[in-house]
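Only one protein chain is missing from this complex, and each of the others stays in its spot.
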Amino acid sequence: MAGSTFGKHFQITTWGESHGKGIGVVVDGCPAGLALCESDIQKFLDRRKPGKSRYSTPRKEADRVEILSGVFEGRTTGTPISLVVFNQDQRSRDYGDIAAYYRPGHADFTFDEKYGFRDYRGGGRSSGRETIGRVAGGAIAVKILSQLGISFLTYARAIGPVTIPQAAEDLLAQAQNNEYSSLQEHILSDPLYMPDSVSSEKAREYLENCMKEMDSAGGIVEGIITGVPAGIGEPVFDKLDANLAKAIFSIGAVKGFEIGAGFAAAAAKGSDNNDSIHMKEGRPCFGTNHAGGILGGISNGAPITYRAAFKPTPSIAATQQTINKAKEDISISIHGRHDPIIVPRAVVVVECMAALTLVDLMMENQGATMEHLQKLYS
Amino acid sequence: MAGSTFGKHFQITTWGESHGKGIGVVVDGCPAGLALCESDIQKFLDRRKPGKSRYSTPRKEADRVEILSGVFEGRTTGTPISLVVFNQDQRSRDYGDIAAYYRPGHADFTFDEKYGFRDYRGGGRSSGRETIGRVAGGAIAVKILSQLGISFLTYARAIGPVTIPQAAEDLLAQAQNNEYSSLQEHILSDPLYMPDSVSSEKAREYLENCMKEMDSAGGIVEGIITGVPAGIGEPVFDKLDANLAKAIFSIGAVKGFEIGAGFAAAAAKGSDNNDSIHMKEGRPCFGTNHAGGILGGISNGAPITYRAAFKPTPSIAATQQTINKAKEDISISIHGRHDPIIVPRAVVVVECMAALTLVDLMMENQGATMEHLQKLYS
Amino acid sequence: MAGSTFGKHFQITTWGESHGKGIGVVVDGCPAGLALCESDIQKFLDRRKPGKSRYSTPRKEADRVEILSGVFEGRTTGTPISLVVFNQDQRSRDYGDIAAYYRPGHADFTFDEKYGFRDYRGGGRSSGRETIGRVAGGAIAVKILSQLGISFLTYARAIGPVTIPQAAEDLLAQAQNNEYSSLQEHILSDPLYMPDSVSSEKAREYLENCMKEMDSAGGIVEGIITGVPAGIGEPVFDKLDANLAKAIFSIGAVKGFEIGAGFAAAAAKGSDNNDSIHMKEGRPCFGTNHAGGILGGISNGAPITYRAAFKPTPSIAATQQTINKAKEDISISIHGRHDPIIVPRAVVVVECMAALTLVDLMMENQGATMEHLQKLYS
Partner (left out) sequence: MAGSTFGKHFQITTWGESHGKGIGVVVDGCPAGLALCESDIQKFLDRRKPGKSRYSTPRKEADRVEILSGVFEGRTTGTPISLVVFNQDQRSRDYGDIAAYYRPGHADFTFDEKYGFRDYRGGGRSSGRETIGRVAGGAIAVKILSQLGISFLTYARAIGPVTIPQAAEDLLAQAQNNEYSSLQEHILSDPLYMPDSVSSEKAREYLENCMKEMDSAGGIVEGIITGVPAGIGEPVFDKLDANLAKAIFSIGAVKGFEIGAGFAAAAAKGSDNNDSIHMKEGRPCFGTNHAGGILGGISNGAPITYRAAFKPTPSIAATQQTINKAKEDISISIHGRHDPIIVPRAVVVVECMAALTLVDLMMENQGATMEHLQKLYS
């Protein structure tokens, strides 16, 4: 594959450029019989839509999804589901001048090196709008998983240097006290998708300052997946954590990824880092969850916890040094409608990539034992 | 694929259990015409061999590789290269008792949940010996890349809390002053594969204490790849960083992965994090390398820098709580010949997985333009 | 993959149902820099359009293709090319009654068995309209190959029992006497896409009779590919002939496939079937071409010749026995606008599938030797 397809069983192929006719995705391998309509997908796209706060680009992107195939009488048919969002806000003038030079921190230079030229309008294929296809496909994955008892909690853990004080496990403990859906609602209503109001307030102050300085910020997205049965993930190269790492790292601007204790585990001792196992209400449980729900690449039944680091938005109004296509040193200052931070809008993208990874490995696991085959074919 | 194959063009399929008859790899897609003999591969396997210092298991593993196919008259033929290391030191008694319970931090529990039973001898397929196949295949990838002008520098950046003070860029600057090969030699001769003698000494003290306490340590492996041409990596899902993330995360015990500035980028501002571009001796260069050599998933010609966090070895002699197969709470203490730390032995595994990723994407890039096709077929 | 993606390098993913909103294809892996516009693709789609003679369905299918992505300023960018044909002639009433029973020779029964239900409108995903995506993608493959000196000659060899008398080699010999393009034009202007006017006339008489009897006919499509360099195809599972066989056999209604001498070779002796090799004008040539241009799965530089057998159109007005969804025996008679034969319209589909197979293996072959890699990266 040439890099536009993800997944082996539940497989998405995305296409489209920022300022082309549209952005789309073909979802192949979706099981037949899932109730599906456009609003199931639209509510996920709305979570990545800009303009929901003053910390995202004021561009208006309606981003209405259309189902073109694969659904009949309200249910998936097992054949490919083609989803498209036609582009509407295509003011090419905003971007025309970037044809001639390479923006620092963007893929302009590398696309030209690779392909000889590039669709420079709005970043072309390397625009953040490319994630529309991921989210549209991921929304279906989330719906399938929800029918198998699996839930996602995804939020901004850090905005620039402002980090929420709670560990993922604390949020989860809180959520398990019958407040799961209210925590989800709280996150979705927060302008930065943070689970903690005090941190969100501080983060907004930080962003105000960034904007005054014509600068931008990064941050950390954290996710918790609950309800995953033990046994998901393949033991060598297609480990659950390895596939998650690839999935999340394939989102533009991601520079780091962790599972469970992550980098902190590197400095810990085995006696601290190992999660003890004990029986609780007849089921195996873990005393702690430094493993983040994965042992040897295979889910152990505990919540899966992970984090992704996003770099600051590279488009800033401050003056920067770069080169032009004629290979001359120049100074530039990028104007236009850019997000001072992409982390809040990236939250749903991270969740969708995690869901795509998980549903794919759950389908892979259908072939793990003779017992599974016999259950189906006898 | 069921998880034992890695790569699309240069493709390795590994097999074998810790205490089975052997461990092996089939390398398919290796270009014809590469001079190759067993010693090319053996020298990489020797870097992961235990027993080289008192910080690795005293088990004797000769680990002699044999080439069974794909090489004729000293050159690769383009057909699959089958490599095998037959197991010799198979003292099953050491491990027999682990059949009945689940070691914390190991894959015992998850294998049983997935497959219904497991080859419990020495960890079976989830043993560290599984990496022999990766290293054998990776050695060939490194050789191919060296003929294309690409070099690898890989070392332990941290052992437990002891971290080398130099940034990757400093080591590289040092290496570029005609000391590259002497730096490589220094690393290979250090018992912990650290580039800094003072840190290595401190790290050894730390490990002595761990061992006294019957405990274990983790650490961080860092890698620098130089000479990679701009343009390598596919722009959406098969980004160079995404594929590296998967490759490295598929190594057992890895809990975190970063490119360039990594998690630190999350707290930085755009004006600091963006790497300026300027011309130097007629070639585009970058003022800094926070991007770690990759923009939009595609190499930009700067050195590729990355880090992987390894958790502490889970096998410790200290008492731990777990459950047995009868689902009863028990206390255990794991004895036997275990590494108090696996990081030094993992250095070559990380390097090999990076090389496998890179050669694969360089072959993928052969199809990027009509010009490439015309160069070959006209 | 779940069966809607074809190819490893030049990869097409098709979607769409006969009576859904549209039919499309995403082409991923197309090299950058190919001049491409909609008319390049439209002229191939027009070859499969119905209504060009009285032997195809009188349904009006405008089938206008739109390029939605992957082309910028008239050239491919290396990113996915999304092509769509929106459906227009959607008279669902024609097909509504087939919801309740299973048409003999169609996929109605097997779709229901596999997925539990089906989009019964016009055959849904198993309609011949599914091939629109193949032809749209294949048109690009043909254009790439034409720039590498490769040409396709594809035609109806047999319509029912009426077979052209010339062997592929004779047609080719005729074509090489500077009549290649006139032969191509002749075929394209024949209402049945036959290269021989006398046979075409007889075939039309045969079809007239079929139509009178409310019956249908099958036939054989033959293809010749010239200009393929020696060395294309992988020696074991991805043999050029094996991949062609899969490609062609994946077209609905194909029941047989042959390369070169095909089934006739089974009855021949080695001394007759072997193609002698000799030098001609400084190049290796073959005395005969029973091999059809492929030895050991790899092209030998001679023209590639192949044939595909198509069964008669299963939709016939004559009375047939079948069962309904309630699992009761019933008699049916299928009315509506059906092709009495699909072979002429299938000619371009066969050509396109062959082109997709060939371009994919030519890209695969870019990685065959170290010399190829060094040509690109040094």
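Going in written order, the chains are labelled A, B and C, and every chain counts its residues from 1.
Simple rule for what comes next: a residue touches a chain if its C-beta (ideal position, glycine included) is under 8 Å from a C-beta of that chain, and two chains touch if they have at least 3 such contacts.
Remember, it's a predicted structure, so these values are computed and weren't measured experimentally.
Undergrad: Pick from C:Ile298, C:Met363 or C:Leu376: which residue touches the chain that isn't shown?
TA: C:Ile298
Undergrad: On chain C, where is the contact patch with the chain that was removed from view?
TA: Against the missing chain, chain C presents residues 1-6, 8, 14, 102, 104-107, 109-111, 113-116, 125-126, 130, 158, 160-161, 210, 213, 215-220, 230-239, 241-250, 252, 254-263, 265-279, 282, 284, 287, 290-292, 294-301, 309-316, 318, 320-323, 327-329, 364-365, 367-369, 371.
Undergrad: Given the full complex, what residues of chain B touch the hidden partner chain?
TA: Its contact residues with the unshown chain are 1-5, 8-9, 11, 13-17, 20-24, 26, 28-29, 32-33, 66, 68-70, 72-73, 75, 77-82, 84, 114-119, 121, 124-125.
Undergrad: If the hidden chain were put back, which residues of chain A would touch it?
TA: The list for chain A reads 8-10, 29, 31-34, 78-79, 144, 147-149, 229, 235, 362-363, 365-378.
Rule of thumb we're sticking to: only the chains that are shown with their structure count from here on.
Undergrad: Would you identify the chain whose C-alpha centroid lies closest to the centroid of all protein C-alpha atoms displayed?
TA: Minimum centroid-to-centroid distance belongs to A.
Undergrad: Is it true that over half of the residue numbers where chain A touches chain B are used by both copies, so same, or is it different?
TA: The interface is built from the same residue numbers on each side, given that over half of them are used by both copies.
Undergrad: Taking each chain's centre as the mean of its CA atoms, which one is farthest from the centre of chain C?
TA: It is B whose centre lies farthest from that of chain C.
Undergrad: Please tell me the distance, in whole Å, between the geometric centres of chain B and chain C computed from their C-alpha atoms.
TA: Going by mean C-alpha positions, chain B sits 45 Å from chain C.
Undergrad: Determine the centre-to-centre distance between chain A and chain B, using the mean Cα coordinates as centres, and give it in whole Å.
TA: So the centre of chain A lies 26 Å away from the centre of chain B.
Undergrad: At which residue positions does chain A touch at least two other chains?
TA: 1-5, 8, 14, 114-116, 125
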